[in-house]
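Left out: one protein chain. Kept in place: all the others.
Letters are used for the chains, namely A, B and C, taken in the order the chains are written, and counting of residues starts over at 1 for each.
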Amino acid sequence: MNANYKACLEAGFNCLEACNICFHACLKEEHPEKLTKSIELTRECADFCSLAIAAMQRSSIFVKDICGVCANICELCGNECKKHDHEHCQKCAEICFQCAEECRKLSA
Amino acid sequence: MNANYKACLEAGFNCLEACNICFHACLKEEHPEKLTKSIELTRECADFCSLAIAAMQRSSIFVKDICGVCANICELCGNECKKHDHEHCQKCAEICFQCAEECRKLSA
Amino acid sequence: MNANYKACLEAGFNCLEACNICFHACLKEEHPEKLTKSIELTRECADFCSLAIAAMQRSSIFVKDICGVCANICELCGNECKKHDHEHCQKCAEICFQCAEECRKLSA
Partner (left out) sequence: MNANYKACLEAGFNCLEACNICFHACLKEEHPEKLTKSIELTRECADFCSLAIAAMQRSSIFVKDICGVCANICELCGNECKKHDHEHCQKCAEICFQCAEECRKLSA
C-alpha cells in the first residue's frame, strides 16, 4: 500500500469511529431533536470514510477524487458537531477536522 | 446469478430504499425524539440489506448465513416502525416484513 | 425522495447488479488473468454505486459531488469491460455507461 496514505488512513479510521460513536450517543441524549443534523451527518461521514479507507487500502486510482469529496463531508460534519456541547460531539468535530485536513492533502 | 434469489433481491432493494427514506423522513419529523429507535434500526437494516444484496449478486457461499441475520434485523426494524403512524414508518414496516420473509426462505 | 433521482437510482441499481455479476463471472472464467482490471473496477464501481444509491435515497446534500465521482468510476469500468467479449462484460459495459450518463446529469 502507498506509504503516503498512512496518515490519512489513520485519520479515516479515527473519524469512522468517532462518527459512529457520536451517531449512537446523539440518539441516546435527552434532547435528540436538537441533534438531527449531527445524526444525519455523522452517518454520512462514517459511510464515506469507510469507502475512502477501502479505496486507499486497495490502491484505487480514484483515491484523489474520493478523498476530495470526503474532505468536504468531514468538514461539514465537524462544523455541525462543534455546535453541540456534548463531549462526543466535540470530540467528533475535532477528529472530523483532522480527517478533512488529511483528505485535503491527498486530494491535492 | 442464482434464479432463486430473484424475489429476495427485489425485496432487499425495496427494503433498502424504504429504510433510507424512512431514516431521513424521521429526522425531519416534528418530534424526532419519539423516533430514535426507528432512526437507529432503519440505518442498521439499510446497511445490512445492502450487504445481503451484494452477497446474492455475487453468489456468495454465505448467502444463507447472511440472509438469516438479515431476516432478524428486518423483522425488528419492521416491529419498531409499525408503532409509528407516519406514512413512511408504516410503509417501511410493511416492506421490512416482506424482506424478512424472503430472507427467511433463503436462509432455511 | 427527490423525483429527479428516479432515473439515476434505477441506473445505479442496474449498475450495482451488473458489476457484481460481472465480478463473480470474471473470477469463474477460463482465463481470469486477462480480466484483472475488470475484476478490480467492477468491485470499485459496485461499491461506489452502492454508496451513491444510499445518498440519493437519503437526500444527501452531497448527491452532486458523489454522482460526479460515480460517473467517472462507471465510465472507466465501462471502458475496461467493453474490451472483453464475454457476455457479462459487454452487458456490464453498456449498463455502466448508462449509469455514468445519469450520474453526469445529476452532478451537473
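Please note the rule applied: a contact is a pair of C-beta atoms (placed from the backbone, for glycine too) under 8 Å apart; a residue touches a chain by one contact, two chains touch by 3 or more.
Quick caveat, the model's predicted, so the values are computed rather than measured.
The chain not shown here is touched by just one of B:15, B:66, B:81 or B:95, and that residue is B:66. When the omitted chain is restored, the residue from C:43, C:58 or C:84 that touches it is C:43.
Residue-level contact of chain B with the missing chain is found at 40, 43-44, 47-48, 51, 54-55, 58, 60-62, 65-66, 69, 72-73, 76. What chain A contributes to its contact with the hidden chain is residues 1, 13, 16-17, 20-21, 23-24, 46, 50, 53-54, 57-59. The chain not displayed touches chain C at residues 23-24, 27-28, 31-33, 36, 39-40, 43.
The rule is short, and it goes like this: only the chains that are shown with their structure count from here on.
If you average the Cα atoms of chain A and of chain B, the two centres end up 25 Å apart. Of all residues in chain C, those touching 2 or more other chains are 54, 58, listed in ascending order.
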